[in-house]
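As you look at this complex, bear in mind that one protein chain is not there, while each of the others sits in place.
The letters A and B name the chains in turn, as written, and every chain counts its residues from 1.
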Amino acid sequence: MKKKIPGRALGEAVRQLFKKPATSAYPFEKAKLQPKFRGRIAFEQEKCIGCKMCVRVCPAKAIEIVLSADQPAAPAPVEGQAPAPAKKKFDCVIHLDRCVYCAQCVEVCPKKALASTDDFELAQLDRKALRRHYK
Amino acid sequence: MSKISIPLGPQHPGLKEPINFGLVLEGEQIDKATVNLGYNHRGVEKAAEERTYIQDIYLIERVCGICSHSHVTCYITCVEEIAKAEIPERAKAIRVLVGELERIHSHLLWLGIAAYEIGFDTLFMYVWRDREHVLDCLELVGGNRVHYSINTLGGVRRDITPEIKAELLKRIDILEARTKYYTTLATEETTVLARTQNVGVLPKDLGIRLGACGPTARASGIARDVRKDEPYLIYDKLDFKLITADTCDVFGRVVVRVLETVESCRIIRQVLNYLPEGPISIKVPWKIPEGEAVNRYEAPRGEDIHYVKGNGTDKPERVKVRAPTLANYHAVPHMLEGGWLADVPLVIAAIDPCMSCSDRALVTDRAAARSAVWSWEEMRRNGIEFYKRRGVDFSKVTLK
Partner (left out) sequence: MAIENVLLALFYVLIFPGIWFLATYGMTLEWVDRKLGAVLQNRVGPPWFQPMADFVKLVSKEVIIPKACDTLMFRNLPYFAVAGVTAAMMMIPVWNGALFSFEGDLIAVIYLLTIPTATFFLAGWSSTSPYAAIGSMRVLTQLFAYEVPLMLALIGPAILAGSWNITAIAEHFARNPAYMPAQIPGFLVAVLALQGKLERLPFDMPHAKTEIVGGQFTEYTGRLLAFFNMAVSMEMVVGAALLNAVFLGGGLGLTGIGAFALFMLKTFGVVLLLVVLRVLMARIRIEQMVNFCWQILAPLAMAQIVFDIFLRIKLG
């Protein structure tokens, strides 16, 4: 039979008197994150080519790639060459309420137009604010 | 004394997830116990058929919050088996590493909850404080604390750099020392012993008959562990002990879990020192050929079984999940009967239940002795009917 000691944790408890509390006053004291953290997805319009790979892999149907409202004009035609088509611009709509932050879209993006950020405080009082439209 | 029957759950402070236990009490002692499941059915298996293999990784990960890596690894090995893809050795090692980190995190979580159920809040606070170390490790390796999302088709997504390795080794030393302290604390404190010894007894023969698995079975002296019985990934190259206890009670389950945590620390050290050089993933085509596969995985809670059937497209034909908790449910009424009301939360917690992992829907027509699986549309139609009878009309809601 093993020994039985009432109040076995006494020594450990007394040691806590001289320690800093392990808990923190969170909203006032920011949480520490590791470098690989997967938070809100950020979008860079210049890099996007509109291949929609991210839309295909998204498990939560949280991402949409749409044509921008204002498209740049086609570059001025150069003599002796076929006229180059205008480079299309794309917007990205992310539904933060559906996103599961798996960052599969970041991984699959061929042009690195999407990136994970450290931002995880995404709660909103208005549901509409959860639909982020990146232009 | 007259018998009173009280419902324990589906909403109860002693339960972390919805499940219902019907208890017939004679004073403080339990005369009869029944278990009712099905409060947390989410249709994950059906949803998996609607998504591609890549999307399913993140869906299956959410079958269970605590053993997220176990479910995904089990599923993904099935898919890779159908696709006949041999993943690199380094990827296998990283999968084992995350699996063992997850086991530590799950077992420490359980120890804290068990302490909380018997009102030992101090142990609960200490254990969860030190559990932060392993959560930090997981965040360091995978990116997030609970859904690490380390697996991908054909390997893993993130590599272990030398800096991460050094940090992991440092944290594992702390964890091992702390776990050893909790072992002595949990096995020597009088009040803990008074609450755990000879409580929720599951004799060995009954455990075998009811199909218990994982630490619940091992605490009843049933030496079963998929890692030993059918080594997957790189477990055949690792040296670790299969922990069993023969006390058959909650105390045994405590001992098995804390000692397994120490073993996991040893495994992680071996894996980190073994870690072969090479790529961390190979390319697997999105379309998986026809075929089927079943795989077993030793999740922290016990044996996890996944079945995947491919049909040549990029979506699976069928995914079936058998979560370990389902195997352990049957033993719970036996453990409860004849015991005390005060022990009910502890005994239930002792199988480390995960309700949402285990709830499935199947229509059974007893008279016609046939059962059928509903289609997606049928399920939706029935759901709308169900809520209409309760005064909520969802028929206008469109699914996007």
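Descriptive notes on the structure:
By definition in this document, a contact is a pair of C-beta atoms (placed from the backbone, for glycine too) under 8 Å apart; a residue touches a chain by one contact, two chains touch by 3 or more.
No experiment lies behind these values; they were computed from the predicted model shown.
Screening B:Asn20, B:Asn40 or B:Thr191 against the full complex identifies B:Thr191 as the residue touching the chain left out. Only one of B:Phe21, B:Tyr58, B:Phe120 or B:Tyr329 touches the absent chain when the whole complex is considered: B:Phe120.
Although one chain is not drawn, the whole complex shows that of B:Leu175, B:Val344 or B:Cys357 it is B:Val344 that touches it. The chain not shown here touches chain B at positions 4, 6, 12-14, 25, 27-28, 115-123, 125-126, 129, 189, 191-192, 194-195, 340-345.
Within the complete assembly, residues 6-10, 13-14, 16-17, 19, 21-25 of chain A touch the chain that is not shown.
In this text, only the chains that are shown with their structure count from here on.
Per-chain Cα centroids separate chain A from chain B by 27 Å.
Contact residues of chain A toward chain B in the complex are 2-9, 12-13, 22, 33-34, 36-38, 56-61, 100-104, 107, 116. Partner chain A is touched in their complex by these residues of chain B: 51-52, 54-59, 61-62, 122-123, 126, 129, 132, 136, 139-144, 147, 149, 152, 157-158, 181, 184-185, 187-191, 193, 400.
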